[in-house]
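Apart from one protein chain that is not included, each protein chain of the complex appears where it belongs.
Note that the chains take the letters A, B and C in the order they are written out, and that residue 1 is the start of every chain.
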Amino acid sequence: MLLSTTEIRVRYAETDMMGVVYHANYFTWFEAARIQLLDELGLPYRELERRGYLLPVLECQAKFILPARFDDSLRVQVLIEELPVARIEARYEVQREEHTLATGRTTHAFMSPEGRIIRPPKEFSTKAFAAFDKTKGPI
Amino acid sequence: MLLSTTEIRVRYAETDMMGVVYHANYFTWFEAARIQLLDELGLPYRELERRGYLLPVLECQAKFILPARFDDSLRVQVLIEELPVARIEARYEVQREEHTLATGRTTHAFMSPEGRIIRPPKEFSTKAFAAFDKTKGPI
Amino acid sequence: MLLSTTEIRVRYAETDMMGVVYHANYFTWFEAARIQLLDELGLPYRELERRGYLLPVLECQAKFILPARFDDSLRVQVLIEELPVARIEARYEVQREEHTLATGRTTHAFMSPEGRIIRPPKEFSTKAFAAFDKTKGPI
Partner (left out) sequence: MLLSTTEIRVRYAETDMMGVVYHANYFTWFEAARIQLLDELGLPYRELERRGYLLPVLECQAKFILPARFDDSLRVQVLIEELPVARIEARYEVQREEHTLATGRTTHAFMSPEGRIIRPPKEFSTKAFAAFDKTKGPI
């Protein structure tokens, strides 16, 4: 299991005239959380792109429970439960204090700059495997 | 069945450094299509908000098949298959010429400005019902 | 003088919790107007980028007079007053019916993909020159 938490402070630009955060903006927060998870894994996404590995979103989904508001201090948790092989599934939870505001999911695959689905870079698999191993429970 | 098609021309601001449209921006196109469907139904969303009916997104989902690119001329179809009662489910398809670039889905409920889920305005139900009736097939 | 007018319908995503359009979004409308001016000149921006000419924004400015609101039907006028040589200066006006909502200005230069300022493509200069000539007054 890979897990990471990112702090987000809601920007005015992210709100809409309903007085709350516009739904599509949660996906940019999910991304911020993914980027940080990769950083913590020792594989900055910027570095992956430089080596010719893109990680586009194939599917995304979100469920909105309570509205996020301007200036809120939020935690965005991202969780990858299964060792990534061809596809990577990430799940998200947006929290304000003890409340869950939204949950979500994104699916990714590694892609070449030409748009072909490719195998993850070896270093990614190794590091992800090691990180998964570390978080394995006692049983 | 309610159905509407909106034309979208892709803006430079909607692309990202992958050279294609950033995934979250498809949701703003879905919204443009919903707004137009309500216009065609004779119930502009602006008018609904003025009367105290908000129509927030409770859930949203998208699947990306082929990338949309800057300056593309796209069609965004929105389809409401079931007569809306408490919840409204809309499905979307983003098309460029004969290709489907993405599909999606959003779920909505009518909400008061105070954030309570409320029944749809009577005029909405009447007009939606009439429009559904018109599109009913021969059997 | 080069002049073009683009129609914009304000998106919900473009509003903020003040109930009006978020100021930074006017710059994406200015861009839509520029793109259309280039189309009308017979030099689509997409085509220019394909040939290795980027046209980044070096400076931008806007003045907000009256707020634009969700669902407004706006006209965005763009005007290039001087024959573009090294730098291109474009001026903008956002109008709703007989009202001017905002004015603005952007400055551009042609740039190579490597980030060097370069001369405009010959075809651009020729077409811009011809278009300027056509709009010249009787004296």
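Rule of thumb we're sticking to: a residue touches a chain if its C-beta (ideal position, glycine included) is under 8 Å from a C-beta of that chain, and two chains touch if they have at least 3 such contacts.
Just so we're clear, the structure is a prediction, and the values are computed from it rather than from any experiment.
Trainee: Since one chain isn't shown, list which residues of chain B touch it in the complete complex.
Mentor: 12-13, 15-20, 22, 24, 70
Trainee: Applying the definition given at the start, please give the residues of chain A touching the unseen chain.
Mentor: Chain A touches the chain not shown through residues 9, 11-13, 28, 31-32, 35, 44-46, 70-71.
Trainee: Over the whole complex, note the residues of chain C touching the chain we left out.
Mentor: Residue positions of chain C that touch the missing chain: 17-18, 20, 23-25, 27-28, 49, 54, 56-64, 67, 115.
In the analysis below, only the chains that are shown with their structure count from here on.
Trainee: Please state the rotation angle, between 0 and 180 degrees and to the nearest 5, that superposes the Cα atoms of chain A on chain C.
Mentor: 180
Trainee: Give, as an integer number of Å, the spacing between the C-alpha centres of chain C and chain B.
Mentor: Those two chain centres are 29 Å apart.
Trainee: Distance-wise, how many Å sit between the C-alpha centres of chain A and chain C, to the nearest whole number?
Mentor: Result: the chain centres lie 35 Å from each other.
Trainee: If you average the Cα atoms of chain A and of chain B to get two centres, how far apart are those centres in Å?
Mentor: 26
Trainee: Give the residues of chain C that touch two or more other chains, as numbers and ranges in rising order.
Mentor: 12-13, 70
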